[in-house]
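These notes concern the structure reproduced below.
Some chains omitted; the rest stay in position.
Chain lettering (A, B and C) follows the sequence in which the chains are written, and residue indices restart at 1 in each chain.
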Amino acid sequence: MESAKGPVEAAESPAANAKGPVEVVKPSADERGRGEASGHRSAGRPGWPARLGEVPHLGLVAALALLAVVGLVTVPDSFATGSNLVSILALAATIGVITVGATFVIIGGGIDLSVGAVMALASVWATTLATQSYGPLVMIVCAVLVGAGAGLVNGWLIAYGRLVPFIATLAMLVAARGLAQRMSDRKTQLVQQGNEMIVELSTTRLLGLPLLVYVFALVVVAGWVVLNRTTFGRRTYAVGGNPEAARLAGIDVRRHTVWLYALSGLCCGIAAVLIMARTTTGSSTHGDLYELDAIAAVIIGGTLLTGGRGSIVGSILGLLIFTVITNLFILNGLNTSDQLIAKGLIIVVAVLLQRRSLRSST
Amino acid sequence: TGNTPDAPAAASAPAPAATGGNDAPGDKVVIGFSAPAADHGWIAAIAKNAEAAAKQYTDVEFKPVEPTNDINAQISAVESLIAAKVAALVILPNDGQQLNQIARQASDAGIPVINLDRVFPDKLSYRTWIGGDNYGMGVAAGHYIGKTLKDKGVADPVILEIQGIATLPLTQDRSKGFEDALKTYGFTVTAKQDAQFTVESGTKVTSNLLQAHKKIDAIWNHDDDQGIGVLAAVKEAGRSEFFMVGGAGSANAMREIQADSGVLKATVTYSPTMAASAVKLARLIAQGKGMSDLLENQVPQSITLASETITKDNVAKYLPLGFES
Amino acid sequence: MSENSPLLLMKGIVKQFPGVRALDGVDLEVLPGEVHCLLGQNGAGKSTLIKTLAGAHQPDEGTITLGGEPVRLSSPIAAIRLGISTIYQELDLVEGLSVAENVFLGHEPARLGFVGQGEANRATRALLARLGHGEIRPTTQVGRLSPAARQVVSMARALSHDTRLIIMDEPSAALAHDEVDNLFRIIRELTAQGVAVVYISHRLEEIRQIGDRVTVLKDGRTVAVGLPAKDTPTRQIVSLMTGRNVEHVFPPRRDGPATGEEVLRVEGLTVPGVFADVSFAVRAGEIVGLAGLVGSGRSEIIEAVYGARRFSGRVVVEGRPVRRGGTTGAVRLGMGLAPEERKAQALLLDQSVTRNISLASLGRYSRFGWLDRRREAEDARALVETLDIRPPDPDRPVKTLSGGNQQKAVLARWLLNGRKLLLLDEPTRGVDVGARAELYAVIRELAEKGVGVLLVSSEVPEVLGLADRVLVIREGTIIHQADAGDLDEHRVLDMIMEGSAL
């Protein structure tokens, strides 16, 4: 686009030039031989979304709506009830918290396969008789610390040990499950009497919703705020999008990477508290295959597996799609085989829908 | 198959049989052991019971191999035991059919195979099978539920079934037994879902099922390990209009039954003590001994444990046998 | 087709990108055997035009006629089959493959699917020899080659096809002086055989040397066709390109030696195998230029100073030493680096201009980590205006900007947070004359405000015109230092090539 300023000025003191962008779009450009198209070129479409990752998640919402319609048609009595919605949210809460952490890691260009195993380990550690003897608050702190600690190890191996994230977190997956089995002697550890506060997260309701749904909501909001409103979030996009550029801009990429995995581990620790609340147990079998579910939710939500782009809202929508699918299947009494087939198809359709909406909105 | 609650649990008693001098040290034998990965209480109890039984004997060297849920790896594990020329093999296969060939190889190589729990389809593949009665378990649960509902005079009851791993033949046997027994009362299963034998999946499946069915009369849950999750979901939903029957007989389930504070009113046994018995049988077979209580000179070809129904009334007697999940 | 009928005719080509009309009715006519130069400012649409010609983009409107026949170039392979080969602006090679594998990628000599690697290597060796670069081995992995060598490989690839038209999009941008001469020799060889060349460059003197006719693009339209390349006055070309006259290319230098405080002192700086024992200083308000051949180690020196690579020796900024291997400290000490490869090393391509600008100054906009996005946006907008980044839309993803404007965005990043020392590596690579003048002015103004500048450029006139003092580097050592006014282009070229003219 052409500038309207005089040649000499341009050459000698561009900084002095105070011309605003509006002027450029003005028809004054006309004289220089470019009419309408000029403004068009320069300004782009009005309402062009600032960040691609934050394109309104129309496709996902559409997919969810479609699922809701299916629910209303096939199981009208049970689907749209308050208690079913609560149940869906409660189901989504555990993986949901993990998905928030996974979104950070993936936007930051990494991947965390260890989430389910770390959650299991945290749940086991927090429910050993030794830990339980200190009461519920210590149990919660323990779960969160174990999660964050495992995350730190992941981050350290990746950032300073220079292991590929896939391998480092796969090793953590395997080792954390082993450790969880060892600690629990492969037994399911019940939350003991006196520590029911933990279980009450699931049984106590506030305004009709179990407390753990509030925990979930809190984590999502906190995640959103950190990702979109803080320097940490901004750096996460930079580190994932172009680590070299981030480094040359003075960001300590390695340290940031460590924090990203620690954050993911922290989320696993919180998720461990929720799963303890829901199942009343800590167990080395908790969280099996969560890694696939969490990553799938993140990707369906529009985050690039290569990093640098994505959003929390998308991930949570992606996760809700999965949760609603399972809910619908069971409400309809489908057997597992048919569930699996249908789930595969729905994933494909949801993503295609999303793509279509992205395309038409650009 | 018995669901007589007061039948003594002889075959599942872990205490050493004190008869006939069978426990007197004999030839030194190496007994190989292979089972699925101990990722839940029942299987863990299997591994533990086997090892504990072996430890009782100075003439037994116990040689367990990596428990795994990968068929391919279990085949390799058994191969390594064959190569090590053990005197007898105790195998709880991930899948009897898939492991059949390798068990057959062992038998052909002259190593007696004691087949534990999940059965090999080919009788040439094993010397003796010992296991629970899966069909009988279903029958026991079906009778308990059927009779209770009939007594209450419930017509057209909503009966749910929460299975374990759906792809296991034993699950299918259990469901069949359940269905057959219910039929005798004119009842059918309203809905069933499978829950992977894990606590978490028990919670997940149940909380959805409870949404699907606003009024339930009875639930049979195949497995007491996953049952902890099932009960948690029930508690979370605050539901209590129905009663529930468990499966396998974990100590935890028995305590719940004893306390009688929740929906769990009974469980039907499928005792992991069978592993201890299997090791004992393996020793006898390897040493060429018979079972001294029996008249025959040889260990029998198959032993089926009875599935017993544990309720509040008889739970005290069973509690010591329950395994910790 | 007769001698003088055009080989290629493009008429009314339109190409629309989301939010951008990159081509708005472009005409182009190329005769057989001529070197047809395509000129235009950054973002004028040159690359887009040649991509439609290469089959890489599909035009929305317009017709293309090749050798008198209307053609549809539906894919790169279609264009290649019609005898059009292309050397793209972004070096499009596969790093993991060898030189020969890259050259014959997509048309490997093969029998039943089995590659005749020997044959490919031989043919590649011949092509490289013809290009005057017999030293590049066909089996070397491309990932290990310097940018200049990669350019040669791209060229070899273009020549490996049977072509009647070769498109070269800024082939000289990554090349040093002697390499450019070599390139011109090859172009002359080609045109002598009747092959036409479409040549894009921002260096007008090259156009003069090699070009036959010139087409000028501006804002996605053809504004001049078939100008004689040798004798159209520069003033006319520039004003066609920019719509205005650019009078002073280099801003006037301050008189006398720099008297500011020393901001940077480098002593005995060494990175083994790349450069050794480099010592110099930069004062506040001074622009120090590093002149040298491509590959002489200038980028490495700059990166070492910035703490971006391990080194031995001492780097001191305002009395405080720089830690080796950590850029965070360098930024904290007040340094800023505009690296050589802006896309790979500086930009977050998917992100908005604003976010690219603020990347190194996030601390300024945050309290306890919380970002003041309003202030961030205001400052970014102001810089977009100051530097005249076009289009002036700070929310646009930076990847949709043309090269020159991307470079301005990189500079804006460091203008935002008041640097004491700026390290500029090839700041005008691929930047058009108009924008160049603006960049020069910005750099000079910064110096006037007391910023120390260390400048690397492969264009000797640029170093001489902009810098106050020049360090001449050859094979990793400083062989000469002088005030820019005491040097001329010839002497510097002699020194960097021979190292003798001390």
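Points to keep in mind about this one:
As a working rule, a contact is a pair of C-beta atoms (placed from the backbone, for glycine too) under 8 Å apart; a residue touches a chain by one contact, two chains touch by 3 or more.
The structure displayed is predicted, hence computed values, not measured ones.
A single instance of every chain kind is placed in view; the whole complex contains them as A x2, B x1, C x1.
We adopt the following convention: only the chains that are shown with their structure count from here on.
If each chain is drawn as a node and touching chains are joined, the picture is a simple open line. In terms of C-beta pairs in contact, A-C outnumbers the other of A-B and A-C.
Remark: the per-chain Cα centre closest to the mean position of all protein Cα atoms belongs to A. Across the assembly, the mean Cα position most removed from that of chain C is the one of B. Centre-to-centre, using mean CA coordinates, chain B is 73 Å away from chain C. Distance between chain A and chain C, defined via averaged C-alpha coordinates, is recorded as 39 Å.
The touching residues of chain A, counted against chain B in their complex, run 75, 77-78, 81, 83-84, 87, 90-91, 181, 185-188, 190, 199, 202-203, 210, 275, 278-281, 283-288, 326-327, 330-333, 335-336.
Listing the residues of chain C that touch chain A in their complex gives 18-22, 24, 218-221, 223, 242-249, 251, 306, 308, 326-328, 330-332, 337, 339, 344-352, 355, 358-360, 362-363, 365-366, 369-371, 373, 381, 384-388, 390-393, 395-397, 413, 434, 437-438, 441-442, 445.
Taken in their complex, chain B has these residues touching chain A: 38-41, 44, 166, 191-194, 196, 198-205, 207-214, 225, 228-229, 231-233, 235-238, 252, 324-325.
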